[in-house]
Structures are given as C-alpha cells and as structure tokens.
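Got a structure here, written out as structure tokens. Questions coming.
Note that this complex is displayed minus one protein chain, with the remaining chains in position.
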Amino acid sequence: MTPLLSVQGISKHYGPHIGCADVSFDLYPGEVMGIVGESGSGKSTLLNCMAGHLAPDAGQVVFDTRPPSSSEAVGQYTDGPRDTIAMSEPERRMLGRTDWAFVHQHARDGLRMGVSAGGNVGERLMAVGARHYGDIRDKATDWLDRVEIDASRVDDRPTTFSGGMQQRLQIARNLVTGPRLVFMDEPTGGLDVSVQARLLDLLRGLVRDMGLSAIIVTHDLAVVRLLADRLMVMKDGRVVEAGLTDQVLDDPQHAYSQLLVSSVLQV
Amino acid sequence: MYVAVKGGERAIENAHAWLAEERRGDTTVEELSIAQIREQLSLAVNRVMAEGSLYDPDLAALAIKQARGDLIEAIFLIRAYRTTLPRFGASEPVDTGNMACDRRISATFKDLPGGQVLGPTFDYTHRLLDFKLAADGEAPKAPTRDTEPGNVPHVTEFLNREGLIEEAPHDDTPPPDLTREPLEMPAERALRLQALTRADEGFTLGLAYSTQRGYGRNHTFVGELRIGSVPVEMEIPELGFAVEIGEVTLTECETVNQFTGSKTEPPQFTRGYGLVFGQTERKAISMALVDRALRWEELGEDNVGAPAQDAEFVLYHADNIQATGFLEHIKLPHYVDFQSELELVRKLRREAAAQQVQEAAE
Partner (left out) sequence: MTDYNFAYLDEQTKRMIRRAILKGLAIPGYQVPFASREMPMPYGWGTGGVQVSAAVLTPEDTFKVIDQGADDTTNAVSIRTFFQRTAGVATTTSTSDATVIQTRHRIPEEPLTEGQILVYQVPIPEPLRFLEPRESETRKMHSLEEYGLMHVKLYEDIARHGHIATSYAYPVKVEGRYVMDPSPIPKFDNPKLGDMAAIQLFGAGREQRIYALPPYTQVISLDFEDHPFEASKADHPCGMCGATKSYLDEVIIDDAGGRMFVCSDTDFCDARQAAGHKGKDAA
C-alpha cells in the first residue's frame, strides 16, 4: 500500500543550531502519528517543514495526491505521490485548501476573528466554488453541531467564544472540505483540563468517522495516548525513539523517553 | 421650478481670480521677491527641494510664493514641473567624504579628526521670540577666522577599522527610479531610502519618534551629522570622463545602532542612513531612524509589529503629494455613490421596520 505521506530526510538548521535533523517516516491512510518532546525539541520546526510553512534545508515530503475536481485544475497537477517541497506555490496552496488542514495551537492564528463562525466555516467551501448561500450556511451550521457549538452562534464572531469553542471552530473550519491529512500543533495547549478532555474526545470521534490521517505535535503525553497510533520522541532536533504509542509509553527504551514518561504526574 | 446647476466653468475662473488676489494680499504691503524667499526662508526652500526631488533654490522659492507659503502645495508644483524636464543622464554618486562641511557633529565621540563644528544651528538658541526682528535692522555679522581645510573623515570609518560596525555592502547596481517605475514590494534598501528622502517630514518624524519610544527601539546614536556642499560630477560621453557640473548642499546623517545579535551574526553595531537636499537636519535624522527600523528583516531581527517596521505601511503612506491628493479628493462630488448608499440604507431600514411590526403582531 502506498503511504499517504512519506517524509524523507527532513533537516532544517538555524545557523549552527539544529532545528530538526534527518527525520524520516511513512504515514498510512487512517493513521495518527504523534510527535512528542519538550520545548526546543524541534517538533514544531518539523511540523512546519512538513506542512509547507517553512522551507527545509534538505529532504522530501511526498504526498499521495489525487486528481483535482474539474473546476480546480492547476498547472501540471497530476495524481499519485508528489514531493510537496518541490511543488509550485499555487499547487501547495491548493493542497492547503482541499486535501490538507492545519490546526494551530492558538485558534486566533487559524481563524478570521472579524468574521462570523458561519463565515469562518464557509470560507473553504467558497474558496473551492460553493455559490449557494443557503447551502453554505446549512453546511456550516451542520459542522458547528458536529463540533458541539450551538447552532445559534452561527452569526457570532469568534471573539465572543471561549478558548475551547474557538478551537472547536478552528477544527470545523479545517475539516469542512474533507481533507485527508490534518496537521495539528499543540491542539489542546492553553485550554482547561476538562475542556481538553472534551476536545480530545471530539477529535478522536472525527478522526475515526472521517478516516483522517493526522500528525499531532504535542508535549502532552495524554494527548498522544488518546489519539495517536504511533509515536516519535524528539530531543534536540532528532528522533530518539519511535514505535507504537502504547509500546513507547509503557516500555520506553531511550533514556529521554523514560524521563518524559516518568515525569508525567500520576493523579 | 428646479433649474439644473450650471456655470461650473465660470465658477472656477472666478475662484482662481480671487485666489490670485489673496495670494498677493494687501497691495499696500510690499510684494515678496523670489530672492527674499530664497535667502531668508532658506529652510522652507530646502524642504521643498528635498520633497520635490529637485535641487533648484530659485524654483523652490517661486513655488513657495505661488503656493502662498503652503509647503506641500509648493512641493506639488515642483514635482509636476520636474516631470516635464528632459533627462540628460545620471551623475556619479556624490562623495560626502569630500564635503566642505559647514556643520559636522558626532554624538558618539567627544572629539575626532575634523572636530565638532556647530555651524549655523538653532540647537542651543533659547526659543524666545526676538521682537527686534519685527523691524528691519542691521544685517548680522558673524566673526570669521582663517582655517586650514582639513580632512573630515567619516566616523563610521573608525568603527569599521575595528570591525565593530557592519560593512556597508558595496553594490553598483543602479537603483530603480521611483519617479519612473511603480513602487513594488518587497522594496530593496536603495528604493526605500529613495522613498524616504522625498517623504513627508512630519510623517517621517512621527515614525522616527515612535521608534525611540518603544515601537521597535534599537538604541540609536548619531554617529555623524554633516552638512555642507559637495561637487556633483557627471560622465560626459563625448569627453569620456567625468566633469563637475555643479554643487549641491546636502545633509547626511549616519546613525550607529546596537544590534542584539541574531542566529547567524556576532554582536556588531549596525547602520541607519539619512541623506537630504539642503540643510534639512530633522528630516535626515528621522530618515536614518526609519531606515534602520525597516532593516529588521535583513538583520535577522524580530518584527515586533511596530508601524516603522512595516515597509508597506511606511512606503505607501510617506508621499505627501499622494496623501494630500487622495485626502482632499473627498471634497469632490460623491453624490452618485451617496445616492446608492441612501437607497440601500432606506431599504434595510424599511425591512427592519416591517419585521418589527410583524414580530409585534405575533
């Protein structure tokens, strides 16, 4: 089976300082990969390189593309595995609107704060050609419901939402066009514990229902325990351990992984 | 009965006639001469030359007279005139190291070769209105002394020798000409400096001030401020070598700024640069501060979101001729668009009212 995403030798340096070094892995459809490490481990750099926000110094990010619908044909866009680093910017941005999604740590970075909830969710639909106001609104309302935001809030701006609601809105905005791969950067960061739990539950349900693949960067082991099938532990820009989530968390081999796991407070 | 308003052409003619009268003012009062403006309002003349991008004190003085003292209006006249002038070519870059300095100060060293020369400055005057000036008096005479013309090297050269200040990159590519090509972002430093030297003094001053108050601060020292005349040379194709075609007075300001270090460079002083026609100090110093602020990206610094760091914001709003043109255009008739807004608002209000009635009935 072709991997949905094949990351090969991604490296990024900031002068003499290593951002991330020679990271490789394959991700298959329906799989969730967690990347854990503390601040400065390079996990966010890696995520941003993969998602096309940063240009890596070396490496490839090969995505198994599918042919675009007829209204969205762009240049020499062909289907099958393509290195997204080598893609032209129009193609990469098209990918970012359709097959890929990115959930930011701070909802404000992933939402238009001056636009209503409905407008936020509807934007990706309108960006790929939706032109019926009623249908767009219905679909947006439907999605608000799926992420457990009351439909009556459809015309409210995200500035009036709580942190957890904003994050759920960001998820709805990203998933409305049915992407196949979602990048998430500390999706539960800064949220209250009970809010986090609710969000994780929601994410788990959506990932399962939609058959999503996801790459989640987090320093919180509880997040990967709940969501990730596989895990990579990063330290100082390098992957020190990788494997099935339960295996790595229950029986960590590398000294740093052991330190991470043992540091988590058991309540 | 309604009669459509006519007579715009005559109204304009009459307006212009009255304007001319106002410009002249009370005819029992002596008329201003171009020479008087040039000689006695020289700092106004300097500003008009600098922002008009045209070095000609007599023309600038004429523009000031015609504009009734409104300097932006005068700058507009100069700019419009400049557009019509034929171009013979470009001069060699002026060598400010060769300047015959009337004024030369440095805040970074107590003393230095070339000395601290105050020149004709307002700096230490006490701002007390001098009522003696209200009457014609004797022409003031300053004491003079013979001196040896000395070497006045740039302060930054001393810092350069120790490697303490960033090298000014040597680049001979002719910079684009803002008056001949549209401004496009991202703009290289040469283009930014070009835009800044002809930018509105007040706007530049405000931005520079903002950087001193925390909106993108970077510890500025005035390494050197020098004012004086420099020769302008141009290569004549028929001769095959450069000849001096004239002299201009310039104000040059080099600032020395601390660098907080980046991911790739060890700490070094960095530069800001200002260069303006005439004795135009406030503008030259402001320009140097804003120049430095706009260099955050190439120096690997953080964008703290300060207005002076936003190149698009600064460059698109610095030109006072564009600014005043667009600002003042709102005086023009806009009643057609207003009409369509009126119709829309009326419609929305009707619908809102109808809905209220309906809700009240339910």
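By written order: A and B. Residues from 1 in each chain.
Keep in mind that, in the parts below, contacts are C-beta pairs under 8 Å (C-beta built on N, C-alpha and C of every residue); 3 or more make two chains touch, one makes a residue touch a chain.
Given the structure is predicted, the values throughout are model-derived calculations rather than measurements.
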Considering the complete complex, of A:Pro90, A:Gly178 or A:Gly205, the missing chain is touched by A:Pro90
Please identify which residue in A:Gly19, A:Gly122 or A:Pro252 touches the non-displayed chain. A:Gly122
Identify the residues of chain A touching the omitted chain, counting contacts across the whole complex. 89-90, 93-94, 97, 112, 115-116, 118-119, 122-124, 126-127, 131-134, 136-137, 154-155
Touching residues (missing chain, whole complex) on chain B: 1-2, 4-9, 11-12, 76, 79-80, 82-84, 179-186, 312, 316, 321-322, 324-329, 332-337, 339-344, 347-348, 351
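Methods note: only the chains that are shown with their structure count from here on.
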Can you check how far apart chain A and chain B are, centre to centre, with Cα atoms defining each centre and the answer in Å? 48
